[in-house]
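With one protein chain held back, the other chains of the complex are shown just where they sit.
This part shows subunit A:
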Amino acid sequence: MTKTKLIALMGASTLGLMLSAGAVSAQQSGYLSILVDNGPQSIATMEAWAEAYKAKNPDVTIDIEVRPGGGEGDNIVKTRLATGAMADVFSYNSGSLFQAINPTQNLLPLTTEPFQAGVQESFKSVVSAGGEVYGAPFAPAMGGGIFYNKPIYEELGLEIPKTWEEFMANNEKIKAAGKVAVIQTYADTWTSQLFVLSDFYNVLAQEPDFAEKFTANEAKFATSPAALRGFEKLQEAAEAGFFNADFGAATYSDGVRMIATGEGAHYPMLTFAIGAIAETVPDHLNDVGFFAQPGDSADSNGLTTWMPDSVYVAKNTASPDLAKDFVAFIASPEGCDVRNEAVGATGPYMVAGCELPADVPPSVSDMLPYFEGQGQNAPALEFLSPVKGPALEQILVEVGTGSRDAASAAALYDEDVRKQAQQLGLAGW
């Protein structure tokens, strides 16, 4: 271990010399540790990158470590950063969660790396703190909206809904046909948030300055009618009895299977689920389509978008140059190709020169138009404001199970948000 570290250091310093001499394409050598979340796609992607990188640089040794996702993962990342035991390169969320890991103190700035020239500004803005950029995109951009089962839509002759009313009418017809209209999977509580989070395009359409006011403690979910709609939509769907019978015990994997095989007609989810469908039920990949969560008016119909997770370099890494070179490889068109090869296409890339393969699944091609037009998409709240309350998922499970109504849930969430804002030391709270 010490020996490899030493070699890594030597390798890195030689590299520094070579770089200054202008030999940019020099082969790397040394040891790199990587920490990645345990999503099957994340592991597959990272392993493919590591293999491809090692093929180009045979003298590099790479160890990939896996951590849980969700709150458990937040803990591990924060603790390892605080104790200086972080891997050289690690993947983690961008946006509000990124702000919570104290980037200026823990991460190596990547602002001046040449690869940043090809990264989209919208992505850079969600991995920046104190004027420095710290990350590179780990995956393509995502949308939050509603997956639908194409065979069910064909069988019942349904149209893609452009308003919430049309969506609920479709649900009625699906229910009348004896099928599950809306899939909910509360065994993985985070999945309960989608109706509220993906409604944010519709919130911004009515209150363009909601995010700034929210951060400044001036706008609240409970008192803003537009923001409250997301909570109400979940309540409406729950009260209409559209959910699958085992919604309280079903898991995210169950939901992915159900939407693909037609056990349910709609599943509100982030588009990264496309990768999970491709992985677990590949035969049904073409049976799944996608649309944005409809608002109350057909005039404004657009997608709430999510920035992908990011890869970061820990500040105290033993081999900063090797780490940076590996990150640059991930954020290159070549890296995108490796990813396409490994897990398929799940959305538009954030890196210039990256291209999707010709034959993308229908759920991806359904999503792409939203990214092309101006005003067709808006970022989710967590990329516009550092404030996100941790109990939203449990609160929404309560709404979904009918033990709390939308208005009191929104008020409770506002209370939850206050804690996060205070913890971040924001002004005005």
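Throughout what follows, contacts are C-beta pairs under 8 Å (C-beta built on N, C-alpha and C of every residue); 3 or more make two chains touch, one makes a residue touch a chain; residues count from 1.
Going forward, contacts and distances are computed from a predicted model.
As stated in its UniProt record, the chain not included in the shown complex is "Sugar ABC transporter permease", which appears among "Sugar ABC transporter permease", "Lipopolysaccharide export system ATP-binding protein LptB", "Pyruvate flavodoxin/ferredoxin oxidoreductase domain protein" or "YceI-like domain-containing protein". Touching the missing chain, out of A:Thr79, A:Ser122 or A:Thr223, is residue A:Thr79.
Residues of subunit A in touch with the missing chain: 71-72, 74-75, 78-79, 82, 100, 102, 105-106, 186, 189, 245-249, 390-391, 394-395, 397-398, 401, 403-404, 412, 415, 419-420, 422-423, 425.
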